[in-house]
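One structure is given below, encoded as structure tokens.
Note that one protein chain of the assembly has been removed; the remaining protein chains are unaltered in position.
The first chain written gets the first letter, and so on, giving A, B and C; residue counts start at 1 in each chain.
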Amino acid sequence: MDINTILITAGAIGGVGLVCGTALALAAKFLAVKEDPRVEAMEEILPGANCGGCGFAGCADYAKAIINDGAAINLCAPGGAEVLDAIAKAMGIEASVEEKKVAVVMCAGDSDKAPRKHLYNGVADCTAAAAVAGGDKVCRYGCLGYGSCANVCPVGAIEIKKGVAIVHPELCISCGACVSACPRNLIKMVPISRTIHVLCSSKDKGPVVKKACQVGCIGCRMCVKLAGDAFEMDGFLARRNYDIPVENEGIVEKCPGKCIIKRGDSEDPAPAKPETAPEQTEGEASETKREG
Amino acid sequence: MKAIPAKFKVNGGIHPAYHKELARDKAIENMPIPALLSVSMSQHLGAPANPIVKKGDSVLRGQLIGETAGFISAAVHAPSSGTVKAVSEAPTAMGTTAAIVVIEPDGEDTWIEGLEGIADWQSTAPKTLVEKIAAAGIAGMGGAGFPTHVKLSPPPDKPIDTLILNGAECEPYLTADHRLMIERADTIWVGCQIIRKILGATTVRIAIEDNKPEAIAAMEQAMANAEGDVGITVLKTEYPQGAEKQQIFATTGREVPSGKLPMDVGCVVENVGTTLAVWDAIVNGKPLTERVTTVTGHPVAEPRNVLNRIGTPYSDLLAFCGGLKGDVAKIISGGPMMGLAQPGLDATTTKTTSGLLFLAPQETQTFNSMPCIACGRCIEACPMYLVPAELSQMLEAEDYEAAEELNVLDCIECGCCAFACPAHRPLVQHMKQGKSKVMLKRRQAQKK
Amino acid sequence: MADQDTTQYIVSTNPHAHSGASVQRIMLDVIIALVPALLLSFHYFGWHAVRLVTVCVVGCVVTEALCRKLMGRDLGIFDLSAVVTGLLLAFNLPPSLPSGMALVGCIFAIAIAKQLFGGIGYNPFNPALIGRVALLVSFPVAMTKWHAPLNAARWTALSWIDGTTTATPLGAVKTALATNQTCPVTWGNTSMLNYLLGNMSGCIGEVSALALILGGLYLLYRRCISWHIPVAYIGTVAIFAAILRIAQPDANMPVLFHLLSGGLMLGAIFMATDMVTSPLTKQGMLIFGVGCGLLTMIIRRWGGYPEGVSFAIILMNSITPLINRATRPRVFGRKRGTS
Partner (left out) sequence: MITYVLIILGAVLVNNFVLTRFLGICPFLGVSKKLSTALGMCGAVIFVMTAASAVTWGLQRYLLHPDGIFKLDLRYLQTIAFILVIASFVQLVDIVMKKSAPKLHGALGIFLPLITTNCAVMGVAVLNVQLKYSFPKAVVFGLAASLGFALALIIFTGLREKIDRANPPRAFQGVAIALVTAGLLSLAFMGFATLVK
């Protein structure tokens, strides 16, 4: 191996590299495209889950919005506090930390307590069922239980039990996808520390509610009298004011409509991930749920 | 003036079992006034009317009880004299809830005074005629319920040269229009001349399917000495010949462009029942307070064509026809192809209730989630030449952009595809969901 | 309605009437259409035909049931599609194929080509053909061992003595082409009659062209298939064979030979017209038929395998989504091409 073979090999490959390098450099100069480096930096900070919780089409979209249109920096729910601080530091502005919120379905009328109006036969999806003759439940406001929210939940935190959706708080990443998926707007984002809820959304008068559901709010105002301004009346419906904690826990037993419940740790352990589709009971009309 | 067979025909369409023989030969019977009349304020397409009476008022027949709310809306009148028992909310046939005025009739059925017709309507300005129609609260009675006074005042830049009277009634089971044409041919012809005068249309075609020979004969006889380009177009019996776009093409060969209205091709299509109501409003000055509804179906004891007051509860209608003699799986307001399934008999008739149909279990279609086997029968059946097979799979997978590209918005929800589908897929439900999601996306896009 | 109406009525979107067609009825019609060819296969190949048909049909149905159970889905065997696949797969097998291999073909056809995609309607390729091609590629010897029909021992001996193997007409033509001698197969009207009635060696179901055409007419009458694919397919093969025949009379067989031999009739009438894997629109079906015809003749004339029907159809199956995309009808009220 005399010296010039080594030199020639190095020279040959070096030469080819040189030629290609210069060609690319020229091309890069003429065809340059301006790219904002700060957007790429912001993309690194965001978790990259593309869950859409911030309302943008994904993390890249949200990053562009923060840099160019000054979007709010605390919209990234899954990122939680760490991402919030990182963005704030990158943007050099002070960040406001909020308490984690979880979704709660404001209806408890399952198939035993809330009768069905007719045998619904069609696509097993809440929006579809609600569009056909106003939904197949006697109660016009109640949860139809066809799982639109469960299908949308990115982490499978919502389980359909006997025709009613139940959110498992410990799984919920508060991305809010279920809130917009529910055709009857029954799902509210509630601070995780609050455990007492009015599980009813029916604005009908007492007698109508009594016919539609055994656990409906009949508007008797008992909770407002007992627990003060932790509850407020919206027509014939009692709503929970989540800014104020409930001192007198006795209200749960005293509520005649039995629709106020305490749900700290959820009654039953959350399943790992709802594997099979909700089982089709023979009695109900043939649902058309896409399995798998 | 002879009945000429239609020169053009939309391909696609289906041939369901028509079952018209159940009520075809039954003359229209006048139903006595029921115990309670609950008149819904949502009688038509567009904004529901606002009730202007309150509990305890006494009203006379023909008195205004609901005024129009917005441009596309129609007035609602008391169907009979009596006292207003309640003004509340109730579910409509569509399933939505709307304001309702419940009247307890006093039995005298006295008309309100001051209702007089326009004798020489030939020389009256079209504007006053349209105002009279608007005051009478007339809406399309074929099933859509589009307020007639809006349809009869097209913008000046859209000249109308052809008026088509829709006597096709292509829905199986229903025979209301058929009976109207046989029994009221001459008054329908007068109404048709009134509308022709309002629109200034030169050509008039009355489209009737060839499975209604008596109706064709009656209309021919009524229009015997008509002058001008007037004729009856005999359509080949097929569903959906009664759909607006398909009927315009079958009669005139013109194709209404996608997203446009019939007036964009110089046509207006008016149902024969609506034409009769126009005659009643102009010549006699009477507002729309009653209509003919076919109560039919194999489980019904005596299927009949019933002239009933608007607001008659379905239960009373059924009782008038002798109740049920077989078990019922579905109650439909309208025909089996485009009618609205009802949870029970508690809704009441409106201006658009053309039929009350009771289907026996073996006749009813049950949808299931079986996958599409790409047999192509829905493509053959679609009168809008869409591809329902691919569209429904896209919508099932929630791919709304692709569905919009495949023109899901052009779907007229006629039901031909789901009728022909061997896998019993709920195709129309997919289309309806797809259309609403695509419209929602477009509205959001405009807002941004 | 005196009493409070407690019965619950069915509520759905429109339409509430239906044509009465069902997938089960369509599959039943296909089975009925296959009966003539089935009886003739029993007649020509005796026990072996009976054995293969039962193994394939039972194998397919049991595999489908197992797959549905494993996937936790509804037991979908009642739509008879597995029975149809089993029958068509059996028709594509040589009479002497061992049952074990037939079972492997069933598992491949149902489990991999169909249930893995989610069941009926989702499979892009025709399951029976995937089963056959998989067997052809994995067991080339067993899949190309043919026996003459009406073999005396067909009802008595369960396994045939090997001496009676013969080559199929197409096989003989292919070896002649490969070694470019003149083709040994003679073609007169007696042999045409034999091909028509099925008195020739080949797969158990493809031998009798007449029985298959009879079945095809039944399907056309029942509107389970439309004429577009079979006519386009057989027409293209006829034209292509005619051109070849004129170009090189000695190296190529006459047109009728190509039409009546091999799997063309079975493929064109039953396999290519499988609804799930063929195009949606009539225009698309014509393109599909022509494509199958061209590929079949290319493989028969220049390819490695004597029979090109199976490969041609699954190749065209793979292009079906593109054909569907290209042949969408013009929407009412729109000019072509504008969305």
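We take it that a residue touches a chain if its C-beta (ideal position, glycine included) is under 8 Å from a C-beta of that chain, and two chains touch if they have at least 3 such contacts.
These numbers come from a predicted model, not from an experiment.
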{"item": "Contact list for the unshown chain, restricted to visible chains", "value": "A, B, C"}
{"item": "Full-complex contact with the absent chain, from C:134, C:148 or C:255", "value": "C:134"}
{"item": "Interface with the undisplayed chain - residues on chain C", "value": "70-72, 112-113, 116-119, 122, 124-125, 130, 133-134, 137, 295, 298-299, 302-305, 308, 310-312, 314-315, 317-322, 325"}
{"item": "Where the unshown chain meets chain B, residue by residue", "value": "371, 393-394, 396-397, 399"}
{"item": "Footprint left on chain A by the chain that the document does not show", "value": "5, 8-9, 12-13, 16-17, 20-21, 23-24, 27-28, 31, 33, 290-292"}
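By definition in this document, only the chains that are shown with their structure count from here on.
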{"item": "Longest centre-to-centre distance from chain B, chain (CA-based)", "value": "C"}
{"item": "Interchain centroid distance [CA atoms averaged], chain B/chain C, Å", "value": "49"}
{"item": "Intercentroid distance (Cα basis), chain B paired with chain A, Å", "value": "42"}
{"item": "Multi-chain contact sites of chain B, meaning residues that touch two or more partners", "value": "340-344, 366-367, 426, 429, 432"}
{"item": "Touching two or more other chains - residue numbers and ranges from chain A", "value": "117-118, 121-122, 131-133, 136, 285"}
{"item": "Of chain B, residues touching chain C in the complex", "value": "10, 14, 16-17, 172, 245, 249, 255-260, 315, 318-319, 323, 328-332, 336-345, 357, 359, 363-367, 370-377, 379, 383-387, 389-390, 405-407, 410, 413, 415-416, 418-424, 426, 428-429, 432"}
{"item": "Residue ranges of chain A in contact with chain C within the complex", "value": "116-122, 131-133, 136, 275-276, 285, 291-292"}
{"item": "Chain B-touching residues of chain A, taken from the complex the two chains share", "value": "117-118, 121-125, 127-128, 131-136, 140, 285-290"}
